[in-house]
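Only one protein chain is missing; all other protein chains are in place.
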Amino acid sequence: MTQYETVIGLEVHAQLNTESKLFCPCSTSFGQEPNTNVCEVCSGMPGVLPVLNRTAVEYAAKMAMAVDCVVNEHSVFARKNYFYPDLPKGYQISQYELPLAEHGHLDIEVKGETKRIGITRIHMEDDAGKSIHSASDNASYVDLNRTGTPLIEIVSEPDMRGPEEAVAYLRELHAILVNLGICDGNMEQGSFRCDANVSIRPFGQEEFGTRAELKNMNSFRNVQRALEYEIERQKDLVEDGDKVVQETRLYDADKNATFSMRGKEEAHDYRYFPDPDLIPIKLDPAWLEDWRKELPESPQARKQRFLDQYGLPEDDALILALDRALAQYYEAAVSAHNEPKMIANWMLSELLRELNQSGISVSECKLTPEALAELVRIIDEGLISGKIGKQIFPELFTQGGSAEAYVKDKGLVQISDTSALDAAVDEVLAENPDEVAAYKGGNKKVVGFFMGQIMKKTQGQANPKLVNEILAKKLNT
Amino acid sequence: MSDEKTTLGVEDAAAIAKLARLDLDQDVLARFAGQFNAILGYMDKLSELDTSGVEPMYSPSEHATVFREDRADNDRFSRDDVLSNAPESDGSFFIVPKIV
Partner (left out) sequence: MSSLNQKSLLEVRDLLQAGEVTAVEAATACLQRIDATDATLKAFLHVDREAALSQAKELDQAGPDPDKPLWGVPIAIKDVLTVDGMPATCASKILEGFTPFYEATCVTGLKDAGAVILGKLNMDEFAMGSSTENSAYQTTRNPRNTERVPGGSSGGSAASVASGQVFAALGTDTGGSIRQPASFCGCVGVKPTYGRVSRYGLIAYGSSLDQAGPLTRTVADSAVLLSAMAGHDPKDSTSANEPTEDYLAATLDRKDLKGVKLGLPKEFWGQGVDPEVEAALLRAVNTAKDLGAELVEVSLPHTEYAVSTYYIIAMAEASSNLARLDGVRYGHRDKDAQELIDMYVKSRTQGFGEEVQRRIMLGTYVLSAGYYDAYYRKAAQARRLIRQDYLDALDKCDLICGAVSPVVAWKMDELIGDPLKMYLMDIFTSPLNLAGLPGMSLPVGIDSAHSMPVGLQFMAKPFHEADMLGAAHALEQAIGPMAPVEPV
């Protein structure tokens, strides 16, 4: 039986989080009342004209540089002509022959191996609006709030060979966009969208197979599932002697399958031509230099630095470095208390859990990096035990403030006073002669029982390490 | 321009009309096809012109790229303004026959 190789190319549309739209001053704020972020320009009234948002160009250029693209100093906006109710002008302003940037790449890691995925081009375009379709009436409701929002379209080379690589690419691309601060990266809200081109070919064949375009995958997981389904579907077709048809297919998450849009969509001749209402973009090389200098550390570079500088294990470094806000938090905490591995552990277990459960982002969290560092320090110094630390973490997370002040206030300070502990151990041993006898008789497990009793007696505040030492001494004399 | 003269028939005219979202009667299409052939035939003159190496000029504008500062301004017009000419609206949305 023939072995097939999968070929995947991805097109990502990312919404740039500028204040205003690409070609008019309307706000881009999400979730507004319908048609309130709309003006005469973005609603395509007769006689209106587009004027280009400078910051959108800056953001697009920065993304291009972050993925090593060649930024074209001369690029042109072109009209992409088609009719649709959420496309008020009857054309989208996009870029065709001369896009903003080309020939970039990014590196992904799958199964421990690094692979370079090419990026064909990045271009700018304006977003369309949204329609809501009535369930009962013959009506659709058009909302133009989103029309005109700046987008960049990032087209990859067909370099991915499986769903895992595709998702790794998307995650990396997503991280870079969010790290730059130019995109919210919210797949559910639609600020990060992905379409996939998938085909198969017999191993060894150079020619690409016929590809299908997949749309409507609104999470990384759905991208993976959609690709897995589609690859199987294509393999089955070809093995049955049928041909794969070049078409657009929509992914249905409920059914976990892709469905053809054929019949619903007609072949589009977009009749691209340079938009005569806009002057070609001419980028001053000096601006590009300034913007390049402003680029933040890339997630990859930061991950490597975390490995080198803090000696963290690979997986930990990846999680902490990928998200810029989390990385900044980590480094601030380590500055306050220089225990990189401990701080990492506390963040990866306790902090991430609390953040996920509460839905708060790390930048909104009340527990400051300094406070988290303080918590780790007082555990280090023996002021409280790690166990107590875990217990009080949720409250510290919710209210913030000094960990030290908190434990002192609540009387949680670990008892490390040896004479007090001595006394407590003596009491417990005296109260439980049978268990002492059992220990002397060879049952070492009883130590746990003694520990429990000592903890009870001390409201859990006995320093376990010291207690162990004292117990051992007393029991073994 | 093709070396052979392009002759448009009624079907070609109908296909163009469809792209342009127009629906014309057969006799109108036939008349248009005839006129198009005359007009395009005249325009084929352009193929005689040697334009090798000539950069296309899509606009006479020669000034530098015009930019707008990224500041939101929603105060210029209201939703009522934007919907004021809508053939069908409920005061919030533009309403069209259902998009299938």
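The first chain written gets the first letter, and so on, giving A and B; residue counts start at 1 in each chain.
One rule holds in what follows: a residue touches a chain if its C-beta (ideal position, glycine included) is under 8 Å from a C-beta of that chain, and two chains touch if they have at least 3 such contacts.
What you see is a predicted model, and the numbers here were worked out from it, not measured in a lab.
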Which displayed chains the hidden chain touches across the whole complex: A, B
Option touching the unshown chain, where A:Pro202, A:Pro276 or A:Gly452 are the choices: A:Pro276
Per the touch definition above, residue among A:Gly44, A:Gly118, A:Pro296 or A:Gly460 touching the missing chain: A:Gly44
Residue of B:Thr7, B:Gln26 or B:Ser47 in touch with the missing chain, whole complex considered: B:Ser47
Touching residues (missing chain, whole complex) on chain B: 1-2, 13, 16-17, 19-24, 28, 32, 35-36, 38-40, 42-43, 45-47, 49, 51, 54-61, 63, 66, 68, 77, 81-82, 84-88, 94, 96-100
Positions on chain A contacted by the hidden chain, ascending: 40, 43-52, 79, 81, 83, 85, 88-91, 138, 140, 142, 269, 271-273, 276-279
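Criterion: only the chains that are shown with their structure count from here on.
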Gap in Å, rounded to a whole number, between the CA centres of chain B and chain A: 41
Residues on chain A engaged by chain B in the complex (per definition of touch): 18-20, 25-29, 33-40, 43, 51-57, 83, 85, 131-134, 137-144, 264, 269, 271, 273-274, 276, 279-282
Residue ranges of chain B touching chain A (in the complex, touch as defined): 19, 21, 58-59, 61, 63-74, 76-77, 79, 81-83, 90, 92-100
